[in-house]
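To start, the structure under review is shown below, and the notes come after it.
Note that one protein chain is taken out, while the other chains of the complex remain in position.
Our next item is chain A:
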């Protein structure tokens, strides 16, 4: 069997996944508090959130390692809540290295086929193809302890794909790796996932990872879904203040809400989306949306600069002590050393407002 026919075989049956009002408690901790989420066929959906938000629990419910207290998990419209883990048809890559230490790489990949009683020669051949696919064709006879962390996770990925699962589950597969390996493996997972067209859930607490890899990102908080949207929308039009601050960098600037407009930094700007009921609000702004210009009489001062390459991030302290982060091109920022008096302004665009913190 060639790689292309197998790829088609996977792509044809890309599955949908749906969580319906999932609830799961561990003692007094509520891991999932009515989670609703639908994953489209063939997409890579990242579950993003702070630790303890229930994202891993959601994944484990789909894998069959946990059982919900209420609600249901549907794969291709069928309720799989009662199906045991080994019949779920879900390949999983774990956060910790999970290869079987007593088996070589090729036998690890072939493990699932062995459970399905596939003949030795055939399963070894298929395992070899999969190892080739993850770029480890020459490392088949190595044992896990002879492989680097990145290589082990590649083998784990091949093992998860060996049974042609309907869904691929990735539970922070990159978090144990060092930064450089993480970047290359990130691209590799994405490439493979696209090639195979397999519906994939990717759990991560690293927003950069989620934004750079996923078709859509589901931000979770305290067992609930906050927002599920493509990365650009999540970044540009966050639905809630939590999403705004969790994804990317946000500065809060105090403002005064008046109907649907908000007065901030001496400007009057339209408020975007839902507005809080109180007039005292915070305006949420991204660093790249903040204009900073040197002005002798300005009551704001640059207190710190951080060189990021093409851009430089300035921290500006306003007269009232509020700190605002602003990204300027390094060229512009050259004139604005720490201590410079500046004036801060926002572009004439709708801004996101949130209830004032503290």
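As a convention for this text, a residue touches a chain if its C-beta (ideal position, glycine included) is under 8 Å from a C-beta of that chain, and two chains touch if they have at least 3 such contacts; residues count from 1.
Here is the rule we use: contacts and distances are computed from a predicted model.
**Q** For the chain not present in this complex, what protein name does its UniProt entry give, out of "Ion-translocating oxidoreductase complex subunit B", "Cytochrome c biogenesis protein ResB", "ABC transporter permease subunit" or "ABC-type hemin transport system ATPase component"?
**A** Not shown, but named in UniProt as "ABC transporter permease subunit".
**Q** Could you tell which one of A:74, A:125 or A:163 touches the chain left off the display?
**A** Looking across A:74, A:125 or A:163, the contact with the absent chain belongs to A:163.
**Q** For the chain left off this view, which of A:64, A:140, A:223 or A:255 is in contact with it?
**A** A:64
**Q** For the chain not shown, which residue from A:42, A:68, A:112 or A:223 touches it across the whole complex?
**A** Among A:42, A:68, A:112 or A:223, only A:112 touches the chain that is not shown.
**Q** Among A:38, A:70, A:85 or A:303, which one is in touch with the chain left out?
**A** A:85
**Q** Would you write out the residues of chain A that touch the absent chain, in ascending order?
**A** These residues of chain A touch the chain that is not shown: 63-65, 84-88, 90-92, 94, 96, 98-104, 111-112, 114-116, 143, 156, 159-160, 162-163, 169.
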